[in-house]
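Removed from the display is one protein chain of the complex; every other protein chain stays in position.
Labels run A and B following the written order; every chain starts at residue 1.
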Amino acid sequence: MNLALAPLFERGPLHAILAREFRAALINRYFQVFCALALLGGIAALVFSEDGSAVGFFILQIALYFVSLFSLLAGVSSAQGEREEWPLLFTQPVARGAYVIGKFCALSSIFGGVLLLLFLPALFTSSAATLAPLYVQTLLLAAVFIACGLVAGFFAHDRAQALIVGVSAWLFLLFGVDLVALFAARWPVMQNVPDLWVAALMFNPLDAFRIEALFALQQIPAEAANKTPLANWWIEHAGAWFAAIAIFWSGALLKIAGLRLNRWEE
Amino acid sequence: MTASFRAPLIIGAILCLTTTVLTATLQERIDAATPNEIICIGAGTHGSIAINKPLTLIGQPGAEIRGNGAGKVVAIAADDVTVAGLRITGSGLNLSDDDAAVFVTGNRATIEDNTIANSLHGIYLKKVSGARILNNRIEGKTTISPSAEPVEKGIGQSAENCDTTLVANRRGNGIHQWNCEDVLIRGNDISETRDGIYFSFTNNSRVENNVVHHTRYGLHYMYSDGNVFENNIFAENAAGAAIMFSKELIVRGNHFVNNRGLRAYGLIIQSTDRSRFEANELEKNAVGLSFNQCNGNQVIGNRVRNNYIGLKFGSNSDENSFTENIFARNLHPVETGVLEGSGNKWAVNGVGNFWDSASELDLNQDGIGDFAHRELDLFGILRRDFPVIAFLSDSPAAKLLRFANERAVIPGISSIEDPAPLTSRFWKLRAQRIAKAALPSER
Partner (left out) sequence: MIATESLTKSYGRKLVLRGISLQASPGKITLLVGPNGAGKSTLIKVLAGLIRPDAGRVQLNDFNVVTERVNAQRSLAYLPQSPSFHPRLTCTEVLRFYARLRGVPPDRCGLVIGLTELDDFAQVPTGALSGGTRQRLGLALLLLADAPVLLLDEPGLSLDPGWRKRLQETLHFESQHGKTVLVTTHLVAEWNNVADRCLLCRDGAIECELDPTDLPHDFDEVKSTAATLINYPPHESRPSAAL
């Protein structure tokens, strides 16, 4: 392992942070509520959908609106949860980035479990092979927003500020980017460079997730959009692209969070 | 003649007849038959036939009429011919010669319980009336033999020599009708043809309980009036069903499902007037229901669900009325282009349609929403000018704008307005009302 990264992955501290996050999540009412909601969402998807593809579509909506928000809130909550404890934590002989990595890994694992509650009921109507890609993608989406929440939580001075920043970022990614894109699409200059417009959407993790899931569920006929080379490429590689962009955003956000913690002064 | 003399004669006649039956070709038997005779065709393969007199041909299990890959396999030129229980294969592949497995030019033909395969057109009805096409299974020809004679002009083959796929638009149709009258098409299963059922200048016919799948157009229909389509299934076709340049049709209880692809419609209706489209299921299509230059149609109680575009409303369509239809879980409920569909009625007698994004507020509990519902066509002409806009389908921003448009009209974006949208309880409440109304009469 790269020597510069080695302190981030020291086993003892990382285990300690992971164990603590798991323990904190277990007794966290927020997570308990989210578990219940995930299960209810999974059952609702089953009850209100007529067939397997409808279940996938229902879960897609839950993932897009709720999983992204809840994972962001989990990140904010975790980062801010011990804000007061930082003077103690950061005098321990542990690279501060390890807290970022540890929290991210722990929360991602926890979401991996919680999302099972969302997906398990759907197994009554859909095969595991059908649902598995959507599960992995939803988890990747959650990971991006956990990282986003951690950044907001680590940067903000208090929980309220962190929530305002985090939710604003979520709203921007969820609605803002697409609204801007929608209005930009009416602009003749933009209409001359459709690939630029497509690229902007591709870099938004929520758009990349939505497009991958919609095309995978055959909700959009591929021919409806594949009018440019980039659009064609995106449709053909939507799954791989989303995985790549999710990993990229998670990594970049974790790096920013790590830099923030390293520069933090009491 | 004594009885002792007569007996050998009868036996001889029977032997002679049997020998004739066993040795004559099917065409010879047909030629030799008297009008209205019933000819039973035993198991085995027979060559192409032409029928010029009223006859009934009934195939025994295993009976096949196999053409030599040229022309028509069964050509019916006489009235009142019945062909049943046969496997019919091997027609020519020349579209311009109207090659077909069964080619009918006589009136009142009955084509029943046959299996038709490996041919260009399945059943071709040309300028006939009173034909009955019942319970046939028609499988289109999807490949041509790589070792065949020089391929006829007009058959598409890809540049690769080893690729023998017959492209869809060079195949024939399942049931092809031209200039016909009073045809009954019932219970047929048609697949892998160019168009499933093709109507051209064919009037006053019924098409019932057929299943058409894996074709180009399930139904390709032009210049044909006064026909009834009931309880058919058009599924998994490249382009669904198209009804064009016709009037006074009844299209009821059909399923148009899973027709995907950019130009795949559940049902496209073009330049069709004064028709009734009722209780059809249009589900999982690229476009559920499309209207273009249609006037005075009634669209009642159809379920338009899970389509990419639910209802596409093209230009110059006026005086169509929509009531009791369900529009649910379509990524784009309506596409109106630059139009607003304002010349059409979105409610009849105070009963509109169900829109899954409409408000469910219904204070007087009559199953009809208290506020008019506006359905926005957010992308409009951008679909044409900027096709990648499709990437914003089902985006939260689009939903947000639709939601906002419910509360206040967004200027510059076309939408339709249903003055009396139905709530999800409408049907239940109506059933209760009907039951209540029926009670006194029962007493």
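FYI, a residue touches a chain if its C-beta (ideal position, glycine included) is under 8 Å from a C-beta of that chain, and two chains touch if they have at least 3 such contacts.
None of the values given here were measured: they were computed from a predicted structure.
In the entire assembly, the chain absent from the figure touches the shown chains A. Within the full complex, the residue among A:R20, A:K227 or A:R260 touching the omitted chain is A:R20. Taking the complete complex into account, A:F90 is the one of A:Y65, A:F90, A:F155 or A:W233 that touches the chain left out.
From the options A:N28, A:T130 or A:Q191, the residue with contact to the unseen chain in the full assembly is A:N28.
For chain A, the residues in touch with the chain missing from this view are 7, 12-13, 15-17, 19-20, 23-24, 27-28, 81-82, 84-85, 87-88, 90-95, 265-266.
Note that in this section only the chains that are shown with their structure count from here on.
Those residues of chain B lying in contact with chain A across their complex are 260-264, 284, 286, 306, 308, 329, 331, 378, 382, 385-398, 400-401. Note for the complex: chain A touches chain B at residues 53-54, 57, 64-65, 174-179, 181-182, 185-186, 191, 194, 197-198, 201, 206-207, 210-211, 214, 218-221, 223-225, 227-228, 231.
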